[in-house]
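This structure is in C-alpha cells; I'll ask about it shortly.
All protein chains of the complex are present and in place, except for one that has been dropped.
Take a look at subunit A:
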Amino acid sequence: MDEYDELFEIQDDFEDQFADELEAMAQMEDESAKPGKRQKQDPGGNISDIEHPLDAQPTTPKAKRQKQDAGVAKRLFNSLQTQESKAPTERDDITPPSSPEQCETPRNFRTTPAVLDISGFASIPETPRRPPTAAPASLHVLRRPPIEGEYISVTDTSGSRVYLRQTEDTGTKVQDSRLVPDPQGSLGLLTVPISVLRDQEAERRHQQDVQESQRLIDLLSSSVNDVLVQPEEESDDPEDTEGRASRLWVDRFSPRQYTQLLSDDFTNRCLLKWLKLWDTVVFGRERKARTARPDRQAPNENSFKPNQPNQIQNRFKTKIEMTEELLEAELDQYNRPRFKVALLSGPPGLGKTTLAHVIAKHAGYNVVEINASDDRSAEVFQKRIDTATQMKSVLGSNERPNCLIIDEIDGAPAAAINILLATLSRKDGHGAGAETTKKKKKDAILLRPIICICNDLYVPALRPLRQQAFLLVFPQTQPSRLAQRLAEISVQQGMKTDTGTLLCLCEKADNDIRSCINTLQFLHGRGHKRVDTKTIQCVSVGQKDQNKGLFHLWQGIFQLQRTKRKRIGEGFDEAPGSGGGGQRFEHILHLASSSGEFEKVSQGLYENYLSMHVRDPNLHSVCEALEWLSFSDRLNQVIMQGQHFSLMRYLPFLSVAFHFLFAHTHVPRISYPHSQYEASTRLLSSRNALSTMLAEIPACIRTRISQLSLSLDMLTLLLDIICPKLRPVNPQLFSSREKEQMRELISTMLAYNLSYRQDRTPEGQYTYMLEPHVEEVVRFPGLPPRRQLTYQAKQTISREMEQEKMRRAEQLMLQRNPAVHKEAEKKTAGPNPIKNHQQRLENIVKQTTVEIRPEVDFFGRAVDPKPQRPHPTSETGEKCAVLSMGTAVGDSDVWFRFNEGMSNAVRRNVYIRELL
C-alpha cells in the first residue's frame, strides 16, 4: 500500500480512493468472523465450513451474503466432487450379495459411500453434523434401521443375526489393530461396532475434507497457526497423498478472496471499481454519494472539468490519473458505465483469469466464462453472449446476475469480436427510463458487465475492441510478494526453503506465478523436501520457454554480463550469463537453441560482428568468425539438400562461437539485418530486368546470348553503343551518313528489345528511361558516369523507333497475308470501288469529267492517277456546278456522308507507310 501513499498523500483521499475496497474488506471480515464463531461453537470445529451451503440455500440471502458465500461454496463443491469421484471407484469393488457369508465385511464397509452417493447431497450433512461424541453417534445409527430393514427384506436367505455378528467381529478387529491416535478410536469402544466402523469411515473422509477446507481457510486468512493441520498432513495415508498430488497446486492455492490476490493492487482496485459501476444497473443500487468529500465530489458531478485540486498543477495527467478519471466518469443514459467491457492484458501466469473470477464473485456476480477451449465461431459466440448477458439462472445457489468473462480473447476470430462489439453498441429504442425493466425484445441492450482477458493487446482483431474497452494492463508481479506466497505454500507442504531460493525461482520464472508454483510442485513431487538455490538453478523446469526476441538474443551474444550485485542468501552471486566459460557456453547455447530462427540469428551476427568493439589487430577473430559462418552455411546447405535434419543441433554453436569471439562489456548497438534481404530483392529485380529483355529478343540473336553473357560482357558495351553522338537537329536534316547511323542504332535497339519510355520524375520533369531497366543492372555506384544522350536525342530516337516498329509490323502483316495487301491495292487503285456512298453519288460522278493533273496528297507526295471514268456524253454548261462538285467528290479519297442524327463521318483507308 505504500505506493499509494506516495501517490495520494492526503489521508482523506486515500479513504475516498479506497472506499470500495475498504467496504469489501469490511464485508470480508464480517464473513470471516462468522466461521470463526462457528468454529468455537462446534465441537467438531473443522466441520463447520461444510454447513455453509445448507445455511445459504434455504434463506434467500442479500447480495452481500452471496458474494461471500461464493468462494466457500465452490470450495465445498470441490471437496464434494472429490468425495464423489472416490465413491464410485470403491463401489466398483462391491461383490453381488449372492454369497454374503464370505464377503460381508467389505460390503458392509462400503455401503456408506454408496448410500451417500445414492441419497444425494442431502444426506451428506447428516454425517458431518453428527458430533464425534458417543451418544449422538449411536442416535444417528439408530436412525438407520430403515437401511437394515430393507436389507433384511431384500436378502431373505440369511438372517440379520449372522450379519450383525460378523460385523461385530470385524469391528473389534479393526479397533484392536488400530494405532490411530485420534479420539475417534476411543469413542469407537463405547458404541455399536458397525456404526463405529461407519462413523470412522465417514469421519475419515470428512476429516480429509475438513482438513482441506481448514487448510484453505488458514491459507486464506494467512494465519500461521496450522499446528493442527501440519502433523495430520504428514501422517496422511498413501491414498490421500495420491489424490492430492493429482491436483495442481496452482488450483489448490489459487486465491479465493480479494485480499489474497497477488496481482498489483492498483489493477485490482481499478477492475473492482469498474465492476462496481455496474451496480446501478445490475442491482438497482444507487451509486453511493461520497459524502465524505463533498468538495471533491462536486466537480465530479459537474463532470469533465479537470479542476480537481490535485490535478490542477500538472496539466498532463499520468496514466494512473487517467484511469482514475475514467472510472469517475458519468454513467450513460442507461446508467451503464461508459466502457462496457474491461480488457485485461498481460503476459501469461500473472493471475489475470484468477483476478477476474475473484472480483466478479466478490462483486456479487455469477461468473460465466468463455475461453479458447469453447467454440467461438460467430453464431455460437453470439448465442453464448446473449445467454450470458440476458438470462439468469433461477435454480440453485447461483441466482445472481451473470458476469461474462471472455478469456483468451486474443485468439478469437475477428467475427466473434465484431459480434461482441455489436452487442456493446446496441441502442435501446425507447430511450432512458427503460433501463430497469429488462427488454423482452431480441436486441436488448447490454446490461451485464463483460470482462475480456488477453495476452497480446495488439492483436489486429482486437483493434476495434481496444477503443471501446476499459484497458487494464497487468504489471509484473512483485517478486517479494510472490516469494512470500511461495514460502507460505512450501511451509504448508512441508518443504524447506528460504527467501533467497524463492526469489531466485521467481527470477528464473520471470515472476510467472503459475510457473513458480508448478516448479515447486514438481520439485515436491520428485521428493525434494529441501529446496535450495542450487536445486533451483539446476532445474530447467521453471524456465519459461518464452520467445525473448532476436534482439535479446543478439545482445546476449555480444554482451558480457557484468557480475550482478550479491543478493541476500549465499551462492547467488552469479547471473546466468556471467561467470566461467562453461556457464557462458551453456547460457548462450540455451538462448540460441531456444530461439530457433537460426537463419535470422546468423544473419544478425554476420551484420553486426564487424562493428563490435573488440581489439583484433590481426583480424584473427574475424577470420575465425567467418570460418564459423561458412561452416554453418555449409551445414545449412547439407541440411536443406539432403534433409539431414539431425544436423540442425549443431547450428546454435555458431552463436556460442561468436559470443566467445566478440562478447564485450559494452552495450552493443545492434541493427536489424536487412542487407541480405535487400541484396536478394535487388538481385531478383536485376534478374527480372534481364529476363524481360531476353524474352523479346528475336530467336536468332537470343540463341547467341544468355543472361550471363549479357550481364558480364555485353550490356555495358551495348549501352555505350546505343549512345552515339547525334547532332541536335531535326532528323530530316541529317546527312545520309547520319541517317544510316540512326537506322543502325534503331535496328540494334529493336534487336535487343530496348526502347525509351517517357517517364515523369517526382520533380515533374519528363525523362526518357531505357526500358527494361537494364541500366541499373550494369551501372555501379561510384564509377564515372557514362555518357548520356540528351533529352532531345532520346526523344528523336524514341519517335523514330516507334515509326520503325509500325513499319515493320505492317510489313510483317503484309508478308503474312499478301492477299489482304493485294486487295488493298486493288481497292485503292481499282477502277470501280464499290462503296455505299458511291451508290448515291453515282449520278453525279457519272457526269463528271476527270481533269488529268498530277495529284498531290497532303504530304506533297504524288498519288497514282486514278483511271479515268467514262465520259458522260451530255456535256452542257448548265451542269457546270454539278460537274465541278462531281469532280471534287468523285476524285477525292475522302468522303463525307451526312446521316441525320449521327455520323461515322470521314472514312479512308490509310496505310502506315503512307504516313511515315
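For this structure, a couple of remarks:
The rule is short, and it goes like this: contacts are C-beta pairs under 8 Å (C-beta built on N, C-alpha and C of every residue); 3 or more make two chains touch, one makes a residue touch a chain; residues count from 1.
Assume contacts and distances are computed from a predicted model.
The unshown chain of the complex is recorded in UniProt as "Replication factor C subunit 3", chosen from "Mediator of RNA polymerase II transcription subunit 9", "Large ribosomal subunit protein mL40", "M-phase phosphoprotein 6" or "Replication factor C subunit 3".
When the whole complex is considered, the residue among A:414, A:491 or A:718 that touches the unshown chain is A:718.
Note that of A:382, A:418, A:493 or A:636, the residue touching the chain absent from this view is A:636.
Among A:338, A:383 or A:620, only A:620 touches the chain left out of the display.
From the options A:382, A:476 or A:676, the residue with contact to the chain not on display is A:676.
Although one chain is not displayed, its contacts with subunit A can still be listed: residues 606, 610-611, 616, 618-620, 622-623, 626-627, 629-630, 633-634, 636-637, 640, 675-676, 679, 682-683, 686-687, 690, 695, 699-704, 706-709, 711-714, 716-718, 720-721, 723-725, 744-745, 747-748, 751-752, 777-783.
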